[in-house]
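The complex is shown incomplete by one protein chain, all other protein chains being positioned as in the whole.
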Amino acid sequence: MNSSPLILMQSISKKYEDLWANRGVSIEVLEGEIHALVGENGAGKSTLMKILFGLVQPNEGSIHLNGKSVFFSHPREALRAGIGMVQQQLLIFPELTSMENIVVGAELRKWGLFKKKESRQKLEKLCRSFGFDLPLDANAGEISFAHRQEIELLRVLYRGAKILILDEPSSLLAPPEVDRLLEMLRTLRARGHTIIFISHRLREVFSIADRITVLRGGKLMGTWDRDQTSLERIGSLIVSGAEIAPTENGDNRNHRIATRILENHQPETPPILRMERVTAPPFGHEPGIADFCLQIRAGEIFGIAGVVGNGQRALALVLAGVQAIEKGQIWLDSQEIADFSVAERSRLGIHWLPENSIEEGALVDLSLWENMLLGFQRSPSNQSSGWLHKTRIKQWAKEGLDEREVVYTSISQPLSSLSGGNQQKVILTRTLLGPLKMVILEQPCRGLDIHAQHKMHMRIRSLSRTGLTFLIFSYDLEELLTLSHRIGVMYRGQLMGVTDTHRANRELLGKWMLGITE
Amino acid sequence: MASLQLISLTIGKTAPILLACMGGLISELAGVINFALEGMMLTGAFLAVWLTFVCGSPWIGLMGGALGGMFIGFLHSLVCLKLRANQIVSSIALNLLAAGVTGVLLNQIFQVYGTSPSVGKLPTLRQFKPESLPFIGNWIATAAGDLSILAPLAILLSFLTMAFFKWSVWGLHIRACGENPLAARTAGLSVTLIRFSAVIVGGALAGMGGAYLSIGELSAFVEHITQGRGYLAIAALILGRWKPFGILLAALLFGLSEASSEWLAVTWAGLPYQLFLALPYLVCLAVLMGQVGNKQAPSSLGRL
Partner (left out) sequence: MSVAKGRQIIREKLNPLISMVSALAVGILFCMVLAFFLGVGSFDLISAIWNGAWGGSNAAATTLSKATPLLLTGLSVSVAYQAGLLNIGCEGQLTLGALSAACFAISASRLPELLLMPLTVIVGALVGGLWALPAIWLRQKRNIHEVVSTLLLNYVAIYLADYLVRGPLGDGSAMARTAEIPPASIWPVWWKLGTLGLTAAPLAALILACILHIWLYRTCWGYEVIACKNNPFAARSAGIAVNRWQTRTFLLSGALAGLAGALEVVAIHHRFYAAFSPGYGFDGITVAFLVNNVPGWTWLSTILIAGLRSADKWLQLSLGISPNTILVLQAVLLIAVACQSRLPVTGIARWRTVFGRLFRYPDQPQQ
């Protein structure tokens, strides 16, 4: 293997308004290796790779490919140079077929006509050689998440990309699918592809990477060969706090928190929420739930695991009161609440944080205090005969935000002027205000850096100890394993099984996530 | 025979709506909301008359019609794609602009208000000596002789558009931009360029639809000649579920209602004539109310 690097990115810096996403980062990737880029959320890994792929242009720095200086102003040029990227949020065309999704932009053409048959043959050959079983004629909006990821991979392979950049490919897969993915990457490496693998999951990184680069706060911490370092060392380099130590599975969760769960476990509290044979319609492209039964005990943290698109959203919407159910009953304590509206459930103490908290829960162009008011606008403390007590509301909003240490200048500034993380904080603050009985959180830690995640977990813990019940949806099984008392796994709108966390068997949970009952 | 005449009249009334619809389809499949079809048709109608007047040939006028629509399309894409305006407000503004500009130009160029002087018309089918065709020649001569040549051309263009989206690479690119512009950009497509082109080409078609009204049917330009047909085209787009064949059917329906309104006005002379003038809009509203089922617009329609 020749020692001069295939890709050399030197002193890359990128600034977004006032924030340096990358600061003087240099990275070398050798040919035919799997190079892992690790760091927490917000460390600048995605930005660096987007620069390599031509989606984003750096403020400073240079890129060399095979010794030659290159500059990509558009992904097209990167693709032509043999670099392909699979992003974290899957970019598919929902109403086009899988085949069209893959070949768009690189079709075989004659006189402007799309040579469908030849393209299809070429694609089928490619699929067979890698063992993909993608249904080529189904609309991309209707197939499973893993298949959609295959589309993304095939898209870059079809264009003959030799250098593949994968941004957090495993974060939304079930454990067996993750193993399949890693196997596929080994196959690709064996065939001479070079792979850059962005992840925060050190266990996976250490199972397949050849070399590891660590980024922290936009700066380079260093690059090591996998055999010359250890999981603990890398884990400690990623975060700058001392109290967060990596656990045995190498995922940077606080081991001590995990132990605390076992101590607080109360087996025989009565159920606070009961769902009996609830059926609800699908939500968008995701399936609904059918004959769903669930019992949640008071004061516990119940985690709902499952691969994305298996009915979790429908369940959350049903419990929040946004979606009406077709059949079944829901009880809160001993009250039937299936017919209760969102406002009534909120008064009872059921609050809900939607999955995309900004898109689905925020009024982006309105001010901070107006966002905090959402859901509380009719409460007697905020209005009398309709007239809003603006000064009182602003004061109350200010107190709420200051307590949570949200960074803002004025309570009347628009929500859009805050950073994404702060916007999420505002919505979360609002969700946890007021008299609460049960809080439904969908993907609460998505997009947060490790400190914020840690704080969130601590807060959920302490609130749970005061008797508050939590229902947490997460696509990240590891997070639920450290946070919840019990875990239920959903598959195709059904609850596959429920287990106590301290007795949880990762393999069994993985099987449930894929619908395998035995 | 009366029914054959009705068929030819229907085709004649369908043609402008169909052309505008196809124009709107191309634009919306690329992801740009286009409610400015009315303005495109109006500008196309005026420019067609003007160029025919200046150059003497209605075929150049037809090109002028396309140019007029393309101009409005260019403005729409400039305002929406580059300056990030709300696409619906921009469409409405352009409709107003077209109404104003055509009125001003009518006055400036022809020194009249309301109706332009007569200009040459596009040739009708009769002038192509259809009797020589076997089987249908005589029918065309008798029933459809007064139909402008642009009407069958319009149907041909709509089939071409269908073929374009089904078989060509550019059609696939346009649909990709309308589904997910971010993904399209990552796949190597220049989304802004494709959307610009789609709106402008769509404008050309809509402009030709307007040209049909002025130099295909009437041989002059009248203020507000389009009378809301641009909005009927949008309704046809929705009814046809953004699929070319469905749009053809919806446009035929509106054409039929407009054609039969003239015929019905004679048969049922007792009813007020305004009812028949309003018939296409009433039929459109009724059909919109009656339809059920999933309307799948392009996934990123209206999003940049």
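All chains are identified by letter, namely A and B, in their written order; residue positions are counted from 1 within each chain.
Just so we're on the same page, contacts are C-beta pairs under 8 Å (C-beta built on N, C-alpha and C of every residue); 3 or more make two chains touch, one makes a residue touch a chain.
All of these numbers come straight from a predicted model, not from anything done at the bench.
Participant: Out of A:128, A:233, A:378 or A:465, point to the residue that touches the absent chain in the complete complex.
Facilitator: A:378
Participant: Identify the residue among B:17, B:101, B:174 or B:247 that touches the chain left out of the display.
Facilitator: Going through B:17, B:101, B:174 or B:247 one by one, B:101 is the residue touching the chain not shown.
Participant: Which of these, B:93, B:153, B:222 or B:265, touches the one chain of the complex that we don't see?
Facilitator: From the options B:93, B:153, B:222 or B:265, the contact with the absent chain belongs to B:93.
Participant: Based on the whole complex, identify which of B:26, B:125, B:143 or B:234 touches the chain you can't see.
Facilitator: Result: among the candidates, B:234 touches the missing chain.
Participant: Across the whole complex, list the residues on chain B that are touched by the chain not included here.
Facilitator: Its contact residues with the unshown chain are 35, 75, 79, 81-86, 88-90, 92-94, 96-97, 99-104, 106-108, 113, 182, 185, 192, 227-228, 231-232, 234-235, 238, 272, 274-275, 277-278, 281-282, 284-285, 288-289, 291-292, 295, 303-304.
Participant: For chain A, enumerate the residues touching the unshown chain of the complex.
Facilitator: Listed in rising order, the touching residues are 55-56, 320-322, 341-344, 346, 352, 354, 359-366, 370, 373-375, 377-378, 382-383, 386-388, 390, 409-410, 412-414, 420.
Everything that follows uses one rule, which is that only the chains that are shown with their structure count from here on.
Participant: From the C-alpha centre of chain A to that of chain B, how far is it in Å?
Facilitator: Whole-Å distance between the two chain centres: 46.
Participant: Okay, in this complex, where on chain B does chain A touch?
Facilitator: Against chain A, chain B makes touches at 167-173, 175-176, 179-180, 182-190, 296, 298-299.
Participant: Under the touch definition given earlier, write down the residues of chain A that touch chain B in their complex.
Facilitator: 53, 55, 74-76, 79, 85, 87, 91-96, 100, 104-107, 109, 112-114, 141, 155
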